[in-house]
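First, the structure itself, so that you have it in front of you.
And then chain A:
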Amino acid sequence: MRKIFLILAALLVIALTGCGGGKAGEAAGKAKAPQVIRYNVCTEPETLDPAKSTGQPEGTILTNMFEGLVRYGPHNEIKPGIAREWNISPDGLVYTFKLREAKWSNGDPVTAKDFVYSWLRALDPQNAYEYAYQLFYVKGAEEYNSGKGRPEDVAVRAVDDLTLEVTLKAPAPQFLGLTAFPVLFPVNPGVDRETRDWPKVMEKYVVNGPFKPVKWDHNQKIELVKNEKYWDAQGVKLEKLEIYLIDNIDTGYNMYKAGQLDFQEEVPTQEMARLKAANEVKIFPDASVYFYRFNVTKKPFNDPRVRRAFAMAINRGEIVEKVAQAGQVPAYAFVPYGIPDADGKDFRQNAGNQFFEEDVAEAKRLLAEAGYPEGKGFPRVSILTNAHAGHQKVAQAIQQMWKQNLGVEVGITVQDWKVYLDSQDNLNYDICRSGWSPDYLDPMTFIDMFVTNGGNNDTGWSDKEYDALVARANFTGGQKARMEAMHQAESILMKEMPVMPIYFYTNPNLIKDNVKGVVIPPFAVYADFKNAYVE
Partner candidate 1 sequence: MTGVIRVLELRPEDFQALGDKGGPAEGLSADPLNYWRDVWRRLKANRAAVFGLTVIAVLVFFALAGPYLSGHTYDRQDLSMINQPPGAGFWFGTDCLGRDLFTRIWYGARISLLIGFVTGAVCLVIGVLYGGISGYAGGRVDDLMMRAVEVLGSIPFLLYVILLMVLMGPGLKAVFIALGAVYWLTVARIVRGQVLALKEQEYILAARVLGISPWRILTRHLIPNTMGPILVTLTLIIPEAIFTEAWLSFLGLGVSVPKASWGVLASEGMEGLRNYPWQLFFPAFFISLTMLAFNFVGDGIRDALDPRLRR
Partner candidate 2 sequence: MQPLLKIEDLNVQFETRAGVLQAVRGINLEIGPGEALALVGESGCGKSAAAQSVLKLLPSPPARITRGGVFFAGENLTAMSEKELQRVRGRDIGFIFQDPMTSLNPTMKVGRQVVEVMYRHGEKDNKKNRERALEIFGLVGISNPGRRLDQYPHQLSGGMRQRVMAAIALACGPRLLIADEPTTAVDVTIQAQIMELLRDLQKKRGMSVLLITHDLSLVAGFARRVAVMYAGKIIETGTAEEVMNSPAHPYTRGLLASIPRLEVRPEERLAPVPGRPPVMINPPPGCPFRPRCPEAMYICAKIEPGETILGQGRIVSCWLAHPMAAESRPERL
């Protein structure tokens, strides 16, 4: 398993070697190729209002047009954005950001007041932004959003034009990283007051990031051009970024082959084998996990032995290699690779990826112990999945493995996405396919899912010790103690197994070889084109 990770890491390095800043500048200087990249984000964005956006495609487009207080660098490191520097109080509660003298694309200066305005706008209950809760770390934010507090009491303050002071209600090391994402982006107050629907009207659209939009042809493409007013405009090599909104991956693939796209976010599964062999697909890490939930509130999965038996009786390597095919990593733990631990190293690597082993004999023994020798008398259960071809394939492979290895006949129930979510939320399932991607680069985004009655628990599982560990991690300022608590929590999760990890995702992309300098982060955003160029 370790080997696979190393390969993955190597891949990452290969992909990113082109991204070195200095080299990029040189190459761009020599380049004769027109500096235009045509990128398919594979869906029509629901909105281009940063506060309203919830998905990765929207996040990707917005990140290329805006800049928050910070911005992620090519190695997932947090780099200064609009904030030149910042200071965090020793108790981890007060963040003071010093802003640089940046400008909006209409020439207005970007000020601390803009951030105050934007964050309050994001929290305004009248606006009802779904991801407003990403600001709930801020003192007074949740109260305001739920109608119990006043906007004046939200602890975000413009000390002067270039100083922003934020007070959190509890220490949250992940907060700094969150300021790199859309909900916490500033919007131009003047424009927002004047034209309420500016996010729909590209002529009125004002940005503070690398690119500004010119045209939005729905279900076709969004055209961005370089924003000359961007504070780091010098570092931006691209003249034009065309973001295509083609949702049929196969169609996108054909366009890529016909030379009409340079870069597509997704790769058709049935092309994967050939593309990998021809070295045409580039696989990037993705800090997300693919797993099955068990409904622990009823038989037979109320018995942890049954859950463990099921988890041990599948061949993850075969699923990854033959079914998913994109170089995913078999998962024997819940928190994916790519998330830093207290020592700056990788959280997953530190704890290892081996909380349990695939062992059919042991699985059979556990199942017999639970009262189902050779699967006899096992109740009829079913895997719930949404109607997506890939998920259905994995489910069928697993179905057969359980049948062969445990002698248990498991059905498959396919539901439409929204019905599936409804069933999952209301525990109307036996086994449920799930996936989770982080909201921020911290194990907490995975660990806090499974606290008792957590909004995303959806298994009915509850463990007092686990809850206590999560609480400890949440209210401890020290990173070391926090991480320690989370490591412990994860080992409980993997012992009790309300969820069965299957694999850690990867992010395969189709990218032409002459496209360089694109940052492909492992979460939240597909691609950052700030320093990208065409060779």
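We adopt the following convention: a contact is a pair of C-beta atoms (placed from the backbone, for glycine too) under 8 Å apart; a residue touches a chain by one contact, two chains touch by 3 or more; residues count from 1.
Candidates were picked such that all candidates are chains of the complex that A comes from, given by their letters.
Computed from a predicted model, the values in this text were never measured in an experiment.
Here chain A touches just one chain among 1 or 2 in this complex, the one numbered 1. Per the touch definition, chain A reaches candidate 1 in the complex via residues 250, 268-271, 273-274, 318, 322-323, 387-389, 392-393, 395-397, 399-400, 412-416, 418-419.
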